[in-house]
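Okay, so here's the structure we're looking at.
Only a single protein chain was left out; the remaining protein chains are all shown in position.
Per-chain residue numbering starts at 1, and chain names A, B and C are given in the order in which the chains are listed.
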Amino acid sequence: MRSGLALLAWIGVGVALIALPHGLSFSQQEILVFLTINVLLVASYRMLTLTGEWSLGHVVIMGVGAYASALYSKHFGVFVPAAMLLGAMTAALIAMGLSYPLFRMKGFYFLIGSFAAGEIIRLLWKRFREPFGGVKGITGIPPVPDVNLGIWDFVFFDPISYYYFVLAVVSFCLWLMWRIERSPVGLTFHAVHWQDKLAEAAGVNARAYRTLAFVIASGFAGLAGALQAHYIGAVNPTSFDIEQMVFVLTWAIVGGTATFYGPILGCIVLTVLNEIVLRGLGFEQTRPLIYGLLLILSVLFLPKGLESLVGRVLPRRATSRTRAIIGAEEKA
Amino acid sequence: MIDLIAQTGLNALYAAAYLSLVAVGLVLIFGVMGIVNFAHGELFMLGAYVVVALYAGGQVPYLAVVAIGLAFVGVVGLLMEWTMFRPLRDNPLGGLVASIGFLMILQALVSMGFGVRMAHVPPFTQDVIAFSDRVRLPVQRLIVIGAAVVLLGALWLFLKRTRFGWALRASAQDREAAALQGISINQTARIAMFIGAALAGVAGALTAPLISVNPHMGHSVIVAAFIVIIVGGVGSLEGAVIAAVAYAFIHTIVTTFWDGVIADIVGLSLMLLVLIVKPTGLFGTADRA
Amino acid sequence: MTIPLLEVDRLTMRFGGLTAVDGLSFAVGHGMIHGLIGPNGAGKTTTFNLISGFYRPSSGEIRLRGEKLSGLRMHEVARRGVVRTFQHSTLFAELSVLENALIGTHIRFRPNIFAAIAGWDAEDRRGARARAEEALDFFGLLTLADVRAGDLAHGHQRALGMAVALAADPDVILLDEPFTGMNPEETGRMMTLMRKLRDSGVTILLVEHDMQAIMGLCDRITCMSFGKLLAEGDPGEIRGNPAVIEAYLGGSRDVA
Partner (left out) sequence: MFVNFFRSGLSRRRFLSSAATLSGIGVLGATLPRKVFAQDQVVRVGFLAPLTGPVAAWGKPGLDGCMIWAEWINEAGGIDIGGEKHRVEFIPYDDEYDPAKARAGATKLIREDGVKFIMMLGGDPWPGVQPVAERTGMLFSTLLPSDLSPDTTTLIAPAEVHPIYNVTGVEWLAETRPDLKTAVICAQDDALGLPSVATYLAAFEAAGIEMLEAPILFDPATTDFAPVVTRMLARNPQIVCLDTCYADYVHPICEQLFQQGYEGQILSCTADFYEQIIEKTSKEFMEGFVFQFPDFDDPELNADFINFQEPNRFYEEYAQRFPGQWGAVSWEYASIMDLWKAAVEKAGSAEPDAVLAAMTEGGTAPHAFGEARWWGRDLFGIDNALVGNWPVIAIEDGKARIKAFRSIPDWYDKHGELLKKHMAAYNQLWDQRS
């Protein structure tokens, strides 16, 4: 009965998401594309934070995926969707390499250490004009080839078409992350976060799980970067600097990281505020002031994030996670 | 060549001076309050703009303006503590986000008040101590070096000799234990925030005539300051000073004899190397989260 | 001659200039409750941390069934069957009681991320759940399975700590000062649980500085002083050992 209702609700959400761009203005459609990509980015960032470490290098990792996918498709002629996957894998591999030095640190040290590692990668992009294009980055990145599926002619320059493509990819990725979090692996991430020593005493290789979360999150971030690169057609080092990272961090924290949807909510609300509401009200040049004020007010008055507002409306199902992890949902 | 090395040494000394002032403030705030103050670079910027506002007009003597800058930015620090960091004491990530919000507000306010382009600060003095034709120390730079030594020395005496200093050090070691010993967390947080912000502000005020003052100038100092406090170990004020000196010398030498971009890469790589070898920094002790 | 289950062989641990454990040797037999006691600062907790892999010894060896254990990291030690608990109530406070126990089943039902995504691990999940519930049942916690661990009463938290360890199917459970902060009634209940655990075939090594509390519980006791072995024997022998009495009295005289 309940699962039937849930199915109906999901179908409703799906239809709404498919219909969404048709109710928007042209520039809002463009913003929607980037917003959807950023949803993947911020959701992957939460996966990284599940084991309790906060990184300031996540946007650079996204950039690794973008640069890698751009180079594979442009220089080696790799089919673009395949290049995107390879880009994601490259980001995951680089993250695995970085995890060695980074996971010797914790807390504040990890935060700043990840920032330093990211800056080094960015400086390398700037420094080596071959193959990274130096400060101007790479331009003329091939787009996703257009396809005609009969029901819809996908011209990927058009934001609606690209939105559908991104929506499909991002939904699938979110589903994967959801499955991971609601599995014993996800439970182990939580365990490593709350009490890593106790987890180790139970036979959990805490560092391996930290690395695992970091690598998976980096793979998804890399994919987000690739999705963005092939839409804009260009990447450059400034697109992945600390200012962008600050936005991801604030989306996650303002949204709240206790739930899967918290950071996504934060990303959507803050982006709509900043890109549509504030611009629409004519605050073109005072946006940073208002945005900064909103950040402070939100952490002061909603310390548990926007998700706590949702929590007040929806009754909390305390045991739903447990039920998922032990595989009881099939029986219910 | 000797001249070149001597001049490089003087250049590095100045860089070490203002960097230590910024880094020590950042360490103090983090140590006592457990908050990563991302807006610290903007406090530095604010100190410089106090000079723009008061000194560029020419009515107020420079050293008085520096003192006003110190006090004003210190008070802004108190304001931050009172409005944001105290309510967010048990929420370090919230504190981080609040400081980011504050950073945006400061940048926007300064851009509106003073324009987005660089602001003008007339020189305080153009005197130069010339050791030789090619080894010259401008008095303005000497003042920065001298002020850093005096201020950091005073801070050291304050921390070692006074009751407040003792309370501050105890809180930086272990906040709960300090509270159990009857130390007021609010009071120590206020003192730490005032001193930390004032040091950043005075560094900005002192260097304002020497660097280009613009609303986004905080960014470059905070990156260097983060590197310095990580290398020094986040619990350690002495470590911050030693690391600031080391970083300034290495960065200056690599820039002079090699390349400025390479100097950045070298600085960041050295920091990562230190972290790999000793994950708590050279002088850090506790593994703080 | 049979090899003892757990052997500590000339174990030494130095911190800088301080030698916390100094050439310590003892053995724990199968199916025993073995106590490790000694006055404050005797090096019990350090020994305990060495066995569990929390520290790496400066020299000497620890062996399980003749195989070297020392030098392994904590999770590797756990996977070989030696599982520790922590002082106080160290738990996954934010997780439910059942989830805590599920973490305990990690060794036997090591999760696989691909199977988890595809849903091929349903059988493992059921197995893990059965094992976790069994461990909770053993300690009488099954009815509290959905409670947040941080909300449990103190005594239940201790029991849950042991249930997490038990869920790992260990050969040896290491208990770190399990009676600290307990009233006599709780202590009595805890002792009953430990005996029950031993009778189910689990060997227990516990560290305790309160000598009296474990005299009635242990089958065998090792007493340490200043990092060295002071005496070893059954409770009767230890109680009557003049060196042990001297060590404890000396300690208490200092305190007084």
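Note that in this section contacts are C-beta pairs under 8 Å (C-beta built on N, C-alpha and C of every residue); 3 or more make two chains touch, one makes a residue touch a chain.
Note that the structure is a prediction, hence the values are computed from the model and not measured.
Novice: For the chain that does not appear here, which of the shown chains does it touch in the whole complex?
Specialist: A, B
Novice: Which of A:234, A:272, A:293 or A:310 touches the chain that is not shown?
Specialist: Of the listed residues, the one touching the omitted chain is A:234.
Novice: Thinking of the whole complex, not just what is shown, which of B:162, B:187 or B:212 touches the missing chain?
Specialist: B:212
Novice: Please identify, in ascending order, the residues of chain B that touch the omitted chain?
Specialist: Counting over the whole complex, chain B touches the hidden chain at residues 4, 7-8, 10-12, 14-15, 108, 111, 115-118, 120, 122-123, 126, 128, 130, 133-134, 136, 138, 141, 209-212, 214, 216-217, 219-221, 223, 252, 255-257, 259-261, 263-264.
Novice: Touching the missing chain, which residues of chain A?
Specialist: Counting over the whole complex, chain A touches the hidden chain at residues 22, 25-27, 29-31, 34, 74, 126-127, 129-131, 133-140, 143, 146, 152-153, 155, 157-161, 228, 232-234, 236, 238-239, 243, 275, 279, 284-285, 287-288.
By definition in this document, only the chains that are shown with their structure count from here on.
Novice: Draw the chains as points, connect those that touch, then say whether the picture is a line, ring, star, complete or other.
Specialist: It is a line, because the chains touch in a row without closing up.
Novice: Find me the chain with the mean Cα position closest to the mean of all the protein Cα atoms on display.
Specialist: That would be chain A.
Novice: Work out the mean Cα position per chain and let me know which chain is farthest from chain B.
Specialist: C
Novice: What is the distance, in whole Å, between the centres of chain A and chain B, each centre taken as the mean of its C-alpha atoms?
Specialist: For chain A versus chain B, the centre distance works out to 33 Å.
Novice: Can you give the whole-Å distance between the Cα centres of chain A and chain C?
Specialist: Centre-to-centre distance between chain A and chain C: 42 Å.
Novice: Which residues, counting only chain A, touch chain B once they are in their complex?
Specialist: For chain A paired with chain B, touching residues are 54, 101, 104-109, 111-113, 115-117, 119-120, 123-124, 126-127, 242, 246, 249-250, 253-254, 286, 288-289, 291-296, 299-300, 303.
Novice: Looking at the complex, which residues from chain C come into contact with chain A?
Specialist: Where chain C meets chain A, its residues are 52, 54, 73-75, 78-79, 83-86, 90-96, 98-99, 102-104, 106-107, 109, 111-113, 116-117, 119, 121-122, 124-126, 128-129, 146, 148, 164-165, 167-168.
Novice: Provide the residue numbers of chain B that touch chain A in the complex, in ascending order.
Specialist: 30, 36, 38, 83-84, 87-88, 91, 93-98, 100-105, 107-109, 112, 219, 223, 226-227, 230, 234, 261-262, 264-265, 268-269, 271-272, 275-276, 279-281, 287-289
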